[in-house]
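Here the structure is laid out as structure tokens; the discussion comes afterwards.
Only a single protein chain was left out; the remaining protein chains are all shown in position.
Naming follows writing order (A, B and C), and every chain is counted from residue 1.
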Amino acid sequence: MKLKINVHLDYLLNAPADLLLQIEAASMADQHIDRARIDVPGDGHFARISGEEGIGERIWLHREGQFTADYSAIVDVSRAVNDCRVMEQMPVHQLPGDTVKYLMGSRYCPANAFQSFVSAEFGTLSGGARIMAMRDWIEDSFTYTPGASNADTTARDTFVQRQGICRDYAHVLITMARASAIPARMASVYAIGVEPQDFHAVAEVYLGGSWQLVDPTGMAPVDGIARIGVGRDAADISFMTVYGRASLQAQTVQVERL
Amino acid sequence: MKLKINVHLDYLLNAPADLLLQIEAASMADQHIDRARIDVPGDGHFARISGEEGIGERIWLHREGQFTADYSAIVDVSRAVNDCRVMEQMPVHQLPGDTVKYLMGSRYCPANAFQSFVSAEFGTLSGGARIMAMRDWIEDSFTYTPGASNADTTARDTFVQRQGICRDYAHVLITMARASAIPARMASVYAIGVEPQDFHAVAEVYLGGSWQLVDPTGMAPVDGIARIGVGRDAADISFMTVYGRASLQAQTVQVERL
Amino acid sequence: MKLKINVHLDYLLNAPADLLLQIEAASMADQHIDRARIDVPGDGHFARISGEEGIGERIWLHREGQFTADYSAIVDVSRAVNDCRVMEQMPVHQLPGDTVKYLMGSRYCPANAFQSFVSAEFGTLSGGARIMAMRDWIEDSFTYTPGASNADTTARDTFVQRQGICRDYAHVLITMARASAIPARMASVYAIGVEPQDFHAVAEVYLGGSWQLVDPTGMAPVDGIARIGVGRDAADISFMTVYGRASLQAQTVQVERL
Partner (left out) sequence: MKLKINVHLDYLLNAPADLLLQIEAASMADQHIDRARIDVPGDGHFARISGEEGIGERIWLHREGQFTADYSAIVDVSRAVNDCRVMEQMPVHQLPGDTVKYLMGSRYCPANAFQSFVSAEFGTLSGGARIMAMRDWIEDSFTYTPGASNADTTARDTFVQRQGICRDYAHVLITMARASAIPARMASVYAIGVEPQDFHAVAEVYLGGSWQLVDPTGMAPVDGIARIGVGRDAADISFMTVYGRASLQAQTVQVERL
């Protein structure tokens, strides 16, 4: 599936500020960048650095006054839509070293606290069957409610409140996966099917020796997703981090099937 | 300085369990392993994987019944004792890609919440001078109190309660450093001067283009520390993680200057 | 049912300390004190004050060195064992003024956070039927696990961790009741059936115009319970609060059916 992506950011910086921008779709085996253009006007510092796990890139900027960024791309997603339910989980002692960090608790994902719950609720299942049962449970139990969460909301809070947005859904699935000894991380993505259109976030779980995309909100089809970057949770994958103050003027994200 | 390290772990596993062990001093430019021996009896699975950032190694094990591990080593620490106070902090937009993750919030270090405090209290300082002022503030403000914290205690809790152990001291310094746009991570270490003798944890801050060890408890001298591994915070650097249940039978850690 | 109660407390105070003691069964319409004796040796200050809601009494003490308290009583509990399931909940706008405080969030019971959950899970039920369904859900979902909680553990934590002791079970039921617009408070009690024998805590919910005892641990029968005091949650009903430091020497609580 080919995705056509258009992003426009417009912020006002009251004082000179450093910014970390991560809005470009990553070039990866299962998502080929047919065409892409990023336009970040201004004279200040501009430096590309690698994203986490070498996936995608971030841009360091120093800017002041009006800050705009425009990104457009055509991304060709050629991703097998695997039936996760039949994929097996690797015995934890066989996990490769670079997946171990995704077993641990992170800012929004206090995995240890969920061990009793996942054992009691999903203890008869393992691997992909367990992940998909947890995914279904989340979609059934939670209500997608913009405004119900904030930058302090953890998986613990969302699990109690039963509402949130994509980041919160993903945090709970990631937390439950880790509590099940399945490595899980978060991906910031562009995806079709997201309503209202915006930056989106999904989970990635390590099954059968590779990372599988899972969207616990049920909005995005696996082959309609283009990753921007990955990380432990929302703390790692902001599309923009400002060291200073920025006021939003305008922001649009458009993703459509070509 | 040469350190002589002896560790003995003895646990009882009620059922077959996977374990992730990280107790060996890492071989690094500033700490040379003169001699080391690890003894983990038993027939089950044993596999070495790399530690975070390629520093040190972890061992995956599958064991049941009595589990013991013995580790002894002579480590030659040849680390310059830098005067951190004169070291400069890199402008955040110049930070290399592999340090960026250490700016972000993590399980025990909610960095964003501390921005107002660090600006108000340490805003006139930057770089190493700021780190050392924060280190001094922590040592002055907190009381080293075993039993006052637990596996859920975050830097936010410790900052309020004003007491804790090495992990808590390190979490607060790491959180304040990140809130100051200085990358900071946690190192599990062996060190002289630690009372009572045990595994120890300190902070590492990125100053002047390299990582500097800082012990906010004030117990360990910089050249009397041998790193085991590093990570974002205590969630990453446990000396042992058990997937199952283990009861402590005996445990000793001895570190002495040779 | 007649309960025979014997309590022995023995603590060591390193320095002169004020203590607030609440260990005597309250004299109430449904629990008559046949005989009681409290013995708190020492010369310092001793003053009785009323418990919350005029239920029971607390004793202010000033003591130093060894502190002992012995309490023995025969309490005649003549409480109707109502079928809560048929009791109706009062429309919230008809609740009397003195029950309103028990609708609000308290230290361990953040009621607002649970509104979505209780609506989704118990929304078809109201009044006593809802309370008993919540009670059954708690007993089914949680594991009674001494040591899994501490003095910081809230209903939110327990709801995630699915384990705790009587205080934690009661906190979750109280929180869910308040989130259902049913006033709920906590009672410290003596009760038969509690294993291991100790001070016990249960919930009281306001149904059909009166307070009904409910034990979400399922250990204590309604007519085998003698209230000591009531409050919003565990913050209000400690059997002993020490303003200073006390070390436990010995403590026994015995409750038996006479």
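By our rule, a contact is a pair of C-beta atoms (placed from the backbone, for glycine too) under 8 Å apart; a residue touches a chain by one contact, two chains touch by 3 or more.
Everything numeric in this text was worked out from a predicted model, so none of it was measured.
*Asks:* Any idea which of C:Pro110, C:Gly128 or C:Pro183 touches the chain not displayed?
*Replies:* Among C:Pro110, C:Gly128 or C:Pro183, only C:Pro110 touches the chain that is not shown.
*Asks:* Considering the whole complex, which of B:Ala47, B:Ala113, B:Ala133 or B:Val242 touches the chain not shown?
*Replies:* In the complete complex, the chain left out is touched by residue B:Ala113.
*Asks:* Applying the definition given at the start, please give the residues of subunit B touching the unseen chain.
*Replies:* Within subunit B, the residues that touch the unshown chain are 113-114, 116-117, 120, 141, 143, 156-157, 159-163.
*Asks:* On subunit C, what residues meet the omitted chain?
*Replies:* Those residues of subunit C that touch the unshown chain are 18-20, 45, 47, 49-52, 58, 60-62, 91-98, 100-101, 104-107, 109-110, 112-113, 151-152, 181, 231-232, 235-236, 243.
The rule is simple: only the chains that are shown with their structure count from here on.
*Asks:* Since subunit A and subunit B are copies that touch, is their contact same (over half of the numbers shared) or different (under half)?
*Replies:* Both copies, subunit A as well as subunit B, present the same residues to each other, with over half of the numbers appearing on both sides.
*Asks:* After a C-alpha superposition of subunit A on subunit C, what does the rotation angle come to, in degrees rounded to the nearest 5?
*Replies:* That rotation is 180 degrees, given to the nearest 5.
*Asks:* Taking the mean of the CA coordinates per chain, how far is subunit B from subunit C in Å?
*Replies:* Subunit B and subunit C have C-alpha centres separated by 42 Å.
*Asks:* Using mean C-alpha positions as chain centres, tell me how far subunit A is from subunit C in Å, no decimals.
*Replies:* Roughly 44 Å separates the two chain centres.
*Asks:* With centres defined as the mean C-alpha position, give me the subunit A-subunit B separation in Å.
*Replies:* So the centre of subunit A lies 28 Å away from the centre of subunit B.
*Asks:* Listing for subunit B: what residues touch at least two other chains?
*Replies:* Within subunit B, the residues that touch at least two other chains are 152.
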